[in-house]
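Here the complex is missing a single protein chain, while all its other protein chains stay put.
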Amino acid sequence: MAEPRSTAKGTAAEAVALISNAARARTNGPSAPLRERLIEVGLRGCGLLSIFTTASIILVLAIETFAFFREVTLAQFLFDTQWTPLFVDKHFGIWPLVSGTVLTTGIAILVALPFGLLAAIYLSEFAGQGVRRLLKPALEMLAGIPTIVYGYFALVFMTPILQAVIPGLAGFNSLSAGMIMGIMVIPMISSLAEDALYAVPNSVREGAYALGATRLSTIFRVVVPAAVSGIAASVILAVSRAIGETMIVAIAAGQQPRLTLDPRVPVETMTAYIVQVSMGDTPTGTLEYRSIFVVGATLFVMTFTMNFVSQRLTRRYRSAV
Amino acid sequence: MKQIGRRRGVVIERLFVALCLGAVIVPLGLVLVLLGNVLSDAAQRLDWAFLTSFPSRKAALAGVYPAFVGTLYLGFITAGLALPLGVGAAIYLEEYERRGRLANLIELNIANLAGVPSVIYGLLGLGLFVRVAGMGRSLLSGAATLALLVLPIVIMASREALRTVPLSLREGSYALGATRWQTIRQVVLPMALPGILTGSILAVSRAVGETAPLIIVGALTYVTLLPDGLGSPFTALPIQIFNWVSRPQAEFLLNAAAGIVVLLGTMLALNTTAILLRNRYQKRTY
Partner (left out) sequence: MVTAGTSIETERRRMTGSPCPAPGRLRESSVNSDVAATKFRVRRLAAWFGSQKVLHGLDLEISNRRVTAIIGPSGCGKSTFIRCLNRMHELVPSARVGGEVRLDQEDIYGPDVDPVLLRRRVGMVFQKPNPFPSMSIRDNVLAGLRLTHQLDRASADETNERALRSAALWDEVKDRLDEPGGGLSGGQQQRLCIARALAVEPDVLLMDEPCSALDPIATARIEDLIHSLRERYTIVIVTHNMQQAARVSDRTAFLLTGELVEYAPTDRIFTAPADKRTEDYITGKFG
């Protein structure tokens, strides 16, 4: 045969064209009434809206960010250790805000990971069907409570309790905000990790039991390692959610950008800064106005990267199992 | 020969199961306790006067009236924007273009948008609706921003609902000579409607609970009038709660608690409606 390789692809392309033509001929061919074509265009427009939204986000952030960097150098942004755009003596180092975000997120994950993982193990390995059907949605409801309510919890309940236990805990601090945030993201880890564990085939567990392994051994040395990419995906997703969280930290963590890892003092996260400036009277076009977009852009890049990695990990475990 | 009698590990295993169960129960219990506290605090302030009063500098006189009305308006307008657009996109992806590069690109975008933090949507609303489109800090800007925020949810829920309609029904309709849109409108949509409605109501419930995007788009925290049109300034329940929580005086915290109860009550009403709708229609279809 003259062209072996392209024939296969050519045949496939022909087949696809044939099938889609046949399908279209059944419903709307080229001679379909104008009404049908218009409706299709309209619906396609609805679909394209999502692309438009993404493009708009990127554009809005990018335009203001570029305008910002015409006045502030990249070096200042990356290497200054203070963030004071609203003061007379202006500094534009992003690190205090980033450290506030990282600190609260870190505390949140420290809370959510053990609870979420143990809950996932319980639901997947020990709970009966009825119990699982009750408790899994119940945990998922935790994620449905508006974050302003969680912020209220953090300020009004968590902080006073912690102040009784930890001397020197400020009224605004990253510890209570982080802990409450942790409770909020537990369902992300518990539900998604549970999906990953549940997907491990039972034949693997039987193989372990048949060797005389105990249930705990089987869970920790066989089932969890088999589900590890799904579990990792759930954790990364929880981190992404915690990084983007606003109201809990705006209410309870403080509004003082500070480059620190001390959980007892007020800090400010990237998201809280954006809210703080928006509450005030900042005129358009000023540096202060643009600074919230720069911070937003940084936030967007961080969460986008994490969501991307999480998606890839999920695809890997779904195809492996 | 190896023994097959008792071993020590059984106790450890039982303890571990208890620990895992605790990991499920403790967060649930904690949140329940916190909600209970909120309820008891709210009981001190929640009454008819609270629901019908405007904000005030005196905590005892301040109420949620404009905020509640604002939330209701926002809910309706957001639904009015997000539902047609979202269901339309879902129909397009499920009925017209299931494969192909365009469909993949749209799906990719939707998946990404679902994971974008709400503050970013607020910034989008600020840059796009408030400034470029010139809509200003209005009810419409707020609703449009929230609509974009919940659009991925509406689309995903509607797609699931459309997928439950069996292919054989569509093929039957085509075989009778119906066009694609006729099939969708008269066969597919009626059957998928309960699922679509449920998903949409849940999306609106989510929008109602959002605070950050509204702050950025310019919701007011002290209003003396109700909104009188799409272009007027507005406020919403979460904004009012946030305002009260931020005040130094302790009495305002009671107001915040009462406001939270109103907000949660609204969301609960919406969610219950959604679930009841779904159950009712599920019994009807065969």
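When the chains are written out, they are named A and B in that same order, and each has its own residue count from 1.
One rule holds for everything that comes next: contacts are C-beta pairs under 8 Å (C-beta built on N, C-alpha and C of every residue); 3 or more make two chains touch, one makes a residue touch a chain.
Quantities reported herein were computed from a predicted structural model and do not represent experimental measurements.
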Among A:Ser217, A:Thr260 or A:Gln276, the residue in touch with the chain that has been omitted: A:Ser217
Hidden partner chain, touching residue among A:Leu135, A:Ile186 or A:Ala226: A:Ala226
Among A:Pro33, A:Pro137, A:Gly171 or A:Gly207, residue touching the chain not depicted: A:Gly207
Positions on subunit A contacted by the hidden chain, ascending: 128, 200-201, 203-204, 206-214, 217-218, 221-222, 225-226, 228, 320-321
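By definition in this document, only the chains that are shown with their structure count from here on.
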Chain centre separation in whole Å, for subunit B relative to subunit A (CA means): 17
Complex interface listing, subunit B residues touching subunit A: 9, 12-13, 16-17, 19-24, 26-28, 30-31, 34, 37-38, 84-86, 88-89, 91-93, 96-97, 102-103, 105-106, 109-113, 115-124, 126-128, 131, 148, 151-152, 155, 174, 179-181, 183, 206, 209-212, 215-216, 218, 221, 238, 241-242, 245-246, 253, 256-257, 260, 263-264, 267, 271
Residue ranges of subunit A touching subunit B (in the complex, touch as defined): 26-28, 32-33, 35-36, 39-40, 42-51, 53-54, 56-57, 60-61, 63-64, 114-119, 121-123, 126, 135, 138-139, 142, 144-149, 151-153, 155-157, 183, 186, 190, 214-216, 237, 240, 243-247, 250-251, 271, 274-275, 278-279, 284, 292-293, 296, 299-300, 303-304, 307, 311
